[in-house]
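== chain A ==
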Amino acid sequence: MSASENIPLPAGLTAAARPSLAGWQRGLLVVAGAVVAIAPAFLLESFQLFQLTTAVIMGLAVLGLNMVTGYNGQISLGHGAFYALGAYSTAILMSHLDWSFWATLPVSAAVCGLVGYGIGFPALRLGGLYLALTTFSLAVAVPQILKYKAFEDWTGGVQGLFLVKPDAPAWLPGELTSDQWMYFVAVIVAAACFLLCWNLIRGRIGRALMATRDHPVAAEAMGMDIATLKTRAFAVSAMVTGIAGSLSAVAIEFVAPDSFSLMVSITLFVGMVVGGVASILGSLFGGLFVIFVPNIAEAISKAAPGVIYGIILIAFLFILPDGFAGLLRRIAGRLRRRG
Partner candidate 1 sequence: MDGFAHQIIAGIATGGIYASVALALVMIYQATHHVNFAQGEMATLSTFIAWAMVEAGIPYWLAFVATVLVSFIIGVLVERLLMRPVQNAPVLTHVGVFIGLLLIVGNMTGWIFGYTTKVFPSPFTSSGPLMGGLISAHELGSTAVTLVVLTLVFLFFRYTSLGLAMRAAAYNPRSARLVGIRVGWMLALGWGLAAAIGAVAGMMVAPVVFLDPTMMTGILLYAFAGALIGGIDNPLGAVIGGFAVGVLENLAGAYVVGTELKLTVALAIIIGVLVVRPSGLLGRVVASRV
Partner candidate 2 sequence: MLLEVKGMQAGYGQTHVLHGLDFVVEAGGVTALLGANGAGKTTTLRAICGMVRTEGDITFRGERITGRATEDIARRGLAHVPDGRGTFMELSVEENFRLGAYVRRDPEVRADFERMFEWFPRLKQRWRQQAGTLSGGEQQMLAIARALLLRPKLLLLDEPSFGLAPLIVQEIFGIMRRIREESGVGILLVEQNANLALELADRAYLLETGRIVVAGPAAEIREDEAIRRSYLGY
């Protein structure tokens, strides 16, 4: 793997090599970020806060997809399956075995990571379009699998499972409502995952992932173990999206097969493209987009969100193929040149 140190940076990646910030600037950024993250909990109405919570969760799910599709170039149209797997892992443990939410998280992460790793193997042989096709089929089949009679005792069949949001721990100062606490839970878990992925991407592994995406033959010639890289990328990706699924289960307090239709996978895909393919921060934009835009569109018609999604998706691919994140990068670049 040491060979990967010498991989030339593909175009576009150089943006990561920004001039590094001084220590106090970095500290300021962290504080500002924390304020921006905490403030909504006390400023927003409970429904708006709930929406923001789901947006953060979707952002995390999009991040998972981005790890494998954006950074590693393996096109998945079925990440809704991992989202569902995470949600059901948490829901089953909480409602059947009375586990606490926090205890279900590592289990859900492990289950999704393992299944992702397992799916990574055939995915290796498929590659490219075949992978897209297979994962698309998986996404279509998910609700049917969840409804299957043999699993009904665990999954609750068509009825699904109900669960309860975790309460704010007693030692916290002030009286947090469960919505406020849920928001913090989502933010904390998401922040941890974003940090983890950011660390992975900006390091050796990230370069190796992108090298296998952009120059597979060269990467292999340099001695990279493409198979291991790809399956692990799939595992991490599935794990992150699965954790988002766990969060969504408790945030919504309900899981049912029909909430995990093909639309979930497509929504994640749209979020990734609109937010920015192969962009960590872009994933968060994607989450905000997929939650708030349909709400506006739904005022027009039940079908409108889908149509508008489709139009926006194609418009982005035509005009802004690197998404919001790319747009921001370009604006920032222009400002810097001017300044």
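The candidate set was assembled so that all candidates are chains of the complex that A comes from, given by their letters.
Going forward, a residue touches a chain if its C-beta (ideal position, glycine included) is under 8 Å from a C-beta of that chain, and two chains touch if they have at least 3 such contacts; residues count from 1.
This one's a predicted model, so the numbers in the text were calculated from it and none came from an experiment.
Engineer: For chain A, choose the touching candidate in this complex from 1 or 2.
Structural biologist: 1
Engineer: In the complex, go through chain A and note every residue touching candidate 1.
Structural biologist: The contact residues of chain A facing candidate 1 are 69, 73, 75, 77, 122, 125-126, 128-130, 132-134, 136-138, 140-141, 144-145, 147-149, 262, 266, 269-270, 273, 277, 301-307, 309-311, 313-314, 317-318, 321.
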